[in-house]
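Let's turn to subunit A:
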Amino acid sequence: MTAAIAVALAMVAITATAVVFTGDPVRQAVTLSVFGLTLSVLFLLLQAPDVALAQIGVGAAVVPLMVMLTLRRIRRHR
Partner candidate 1 sequence: MVPSADPAATHLAPLAFTVPIIVACLLLALGRRLPRWAVDGLATTTAAAVAGIDVLLLMAARDGRVVTWAGGWTPVDGTTVGIALVADPLGVGAALIAAILMLCALVFSWRYFDSAEAHLHALMLLFLAGMTGFVLTGDLFNMFVFFELMGAVAYALTGFKIEDPTSVHGALSFGVVNSLGAYLTLCGIGILYARTGELGLAQLAVALRGNPPEALLVTAFVLVLTGWLVKAAMVPFHFWTADAEAVAPTPVCLLFSGIMVALGVYGTFRVYHVVFAPVLPAPGVQCLFLVFGAVTAVVGAVMCFAQRHLKRLLAYSTIAHVGLFLLAFGTLDAAGTEGGALYVAGHAGIKSALFLMSGVILNRYGSVDEIDLHGRGRHAVLLPWLMPLAGLALAGLPPFGLGMGKAVAEEAVATAGGWWAVAVFVLVSAATGGAVIRAALRIYRGTGRAPEASPPGTEETSGTDEEAEVSGLLQRVPLTMLVPIVVLLLGALALGVVPGVSEAFHAAASRFTDGAGYVARTLGAPAPLPAPTAPSGWTLSGVALSLLSSAMALAFALAALHHDRLPATLRAAARPVAPVLRGVRALHSGHVGDYVAWLFVGVAVLGAFLAAGAL
Partner candidate 2 sequence: MSRPARLVLFLVAAAGVAALLVVAFLDLPPFGSPFHPYRDRAVAAAVAHATANVVGSVTFDQRGLDTLVEETILLGSVAGAAALLRPSKEERENTTVPEGGRVLEATKLTGYLLLPVTLLVGIDVVVHGHLTPGGGFQGGVLLGTAVHLLYLTGHYRALDRVRPLPVFDSGEALGAAAFAALGIAGIIAAGAFLGNILPFGTFGELLSAGTVPVFNIAVGVEVASGVIVLLAKFLEQALRVQREAVS
């Protein structure tokens, strides 16, 4: 169990770093979604299913969707 948590934590740290260092916002929306999913896996492992469920909905779906729509709006404007 502890080992799984340790791996999930490492994945969270790595994907977060990837999100930050993805300069192009379009690709960032995708990495952000992956980051949201790794976070919810970590929460499941830490026995927080309520939080994991909320995180999947918000972190992996709603927020990346809003980012993508924002980018679409901005590119249409340019």
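Operating definition for what follows: contacts are C-beta pairs under 8 Å (C-beta built on N, C-alpha and C of every residue); 3 or more make two chains touch, one makes a residue touch a chain; residues count from 1.
Selection criteria: all candidates are chains of the complex that A comes from, given by their letters.
Bear in mind that the values here come from a model prediction, so they are computed numbers and not experimental data.
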Task: For subunit A, as assembled in this complex, the candidate in touch from 1 or 2 - done: 2
Task: Interface residues, subunit A side, partner candidate 2 - complex - done: 2, 49-50, 52-54, 57-58, 61-62, 65-66, 69-70, 72-73, 76
